[in-house]
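One protein chain omitted, others in place.
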Amino acid sequence: MPSAVYIVGRGVISALGDDLSGNRQSLLQSQAGIKAITRLNTRYSEMLPAAEVPHTNEALAAMADMPVTTTRTALLSMIAAKEAFDSFQLPDKLNYRAGFISANTVGGMDKTEDFMKEFAVDTTKGKLHDVIHHDCGAATELVAEKLGITEVVTTISTACSSAANAMIYAARLIRNGYLDWAIAGGTDALSRFTINGFNSLMILDNELCRPFDDTRKGLNLGEGAGYVVLASEKIVAQLAQQPTVKLSGFANANDAFHQTASSPEGRGNFDAMSGALAEAGLQPADIDYINLHGTGTANNDSSEGIAISRLFGKDLPYLSSTKTYTGHTLAACGGIEAIYSTLAIEEGVVFPNLRFQHQMKELEFEPQICLLEGKEIRHVLSNSFGFGGNCTSLIFSKVNE
Amino acid sequence: MQELISTLKQQIVEQLNLKHIKPEEIGDDQPLFVDGLGLDSIDALELIVLLQQKYGIKLANPEEGPKVFHTVRALAEFITANQKK
Partner (left out) sequence: MNKELYINGIGAISPQKTFDNSVFLEEVLSYSTNKMMCVDPDYSLFFDGRAIRRMSRILKFGIAAAMIAIEDAGKPELDAISTGTGFGCLEDSEIFLRNIVAENEGVVSPTPFIQSTHNTVSGQIALLLKCQKSNNTFSHKGFSFESALLDARLNALDYNVQQNFLVGSSDEVSTASYAIMSRMNIFRKEPCDNLAQLASSGKGVIAGEGAAYVVLGKAATENTYGRFVDVKMISNPKDEATIEKAIHAFLALHELSLKDVDIVISGLCGDESRDTLLKHCNEKVYTEQTIVGFKHLCGEYMTASSFAVWLGAKMLKTQQVPESVVLRNTARTPKTILIHNAYKTSHSLILLKQ
């Protein structure tokens, strides 16, 4: 049995709040963060709702203590990663081998698309400063440098499963002795590039998204960042306060069916979930709650639901998609939802799948529709599936379970 | 109608970058998807773009795609019917 990897710190920023307590409060009050777009300059601002972090770049830069010219992707990353870093109570933590494994899908696209307005007309125009942080690695580098992390610093970009894969990579580096601890998760800022991209695929809902509802029409985009601090047993032994949650299982699989669509039977989804269970040494019946990928597209929810039915049979755990609150934050969602999974375990709660009304025809189950409190939640399965067939599942468990 | 059909064939080849096929090789009644010309769901989205850009017709529901784009003739009939409105 490989040694366990523990969650010893957390940080998150999303439309629900600027930090962990803000997110927790919105979740417990069933307050979604999806609205008309006000900050991003796009012609779809009134047509396509999204879950924006309700701050200007100036405000975020002040929170992150970074220049206002920094890409929004990096600003969001810095705010959440710093919260995670600070919440990790280990003296002299930078004296250990520390990693920063982050994820994003479009790097500094929020600045590149401003640059492109002028560059598209005349290639000698456009402010070069706007494109120096275009690549995915740039945001990660800026944050790692500011936090003082150097041992392993890298970026994963596997579409919507990115942050979940970042956590797997960090956990394996720790297990194999390459690192003592690591901050892992993801970040993505809302951009015209992604809004127009998903809109061209006709999978954006012009109303609030309805994951796992028979009337669902698509997803709402969101933005944010979420990171956990993962640490080895050796590090945990030195902590004054013992962690309550560990990352007990994970699996990365591929659907190998289509570039953007899931196979009807969700074979990659099935492989990811069953692989994570095997890695954790658990049975389907051990899972108390599934934090669904649940984007609200016809295709995802159907494939994911069918794969869950195949794996879990009729005895299903509680299920909900917290994208009903945060929208789909792309590379960040695996990180944000990992944090929500740890909250579910710590506080014995299941967050509801908001706005659910109609059971899907192809499924025999419906998601959890109201907040559950006072439950014993020992094991949570968190799903993140994406373009390119990428399917990843993580299992978070109560320590000593 | 025949003129529209032949224009459409050229536009389809161009929009979908079907370099290995000549427009005249596409049959008027040949199914465009799966076993016919072998187009897929991404092509369906591209054809929706073509309809909107070249004919000003907006197909709001992508699920209508397979019926509207079944054959070049079906597409031509759909365009003719919707442009009259």
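First chain written, first letter: the chains are A and B, and each begins at residue 1.
Everything that follows uses one rule, which is that contacts are C-beta pairs under 8 Å (C-beta built on N, C-alpha and C of every residue); 3 or more make two chains touch, one makes a residue touch a chain.
Everything quoted here is computed from the prediction, not taken from an experiment.
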| item | value |
| --- | --- |
| Residue among A:Ser14, A:Asn57 or A:Thr105 touching the omitted chain | A:Thr105 |
| Chain not shown: contacting residue from A:Asp188, A:Glu223, A:Asp271 or A:Asp288 | A:Asp271 |
| Residue among A:Asn23, A:Asn165 or A:Thr187 touching the omitted chain | A:Asn165 |
| Touching residues on chain B - with respect to the absent chain | 15-21, 38, 42, 45-46, 49, 52-53 |
| Touch residues of chain A, complete complex, unshown partner | 2, 42-44, 105, 107, 112-113, 116-117, 119-120, 123-124, 128, 131-132, 134-138, 140-141, 144-145, 150, 152-159, 165, 169, 172-173, 175-176, 178, 192-193, 196-197, 200-201, 251-260, 267-268, 271, 386-390 |
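The rule we apply is simple: only the chains that are shown with their structure count from here on.
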| item | value |
| --- | --- |
| Chain A and chain B, separation of their C-alpha mean positions in angstrom | 38 |
| Touching residues on chain A, where the partner in the complex is chain B | 200-202, 258-261 |
| Touching residues on chain B, where the partner in the complex is chain A | 40-42, 45, 48-49, 62 |
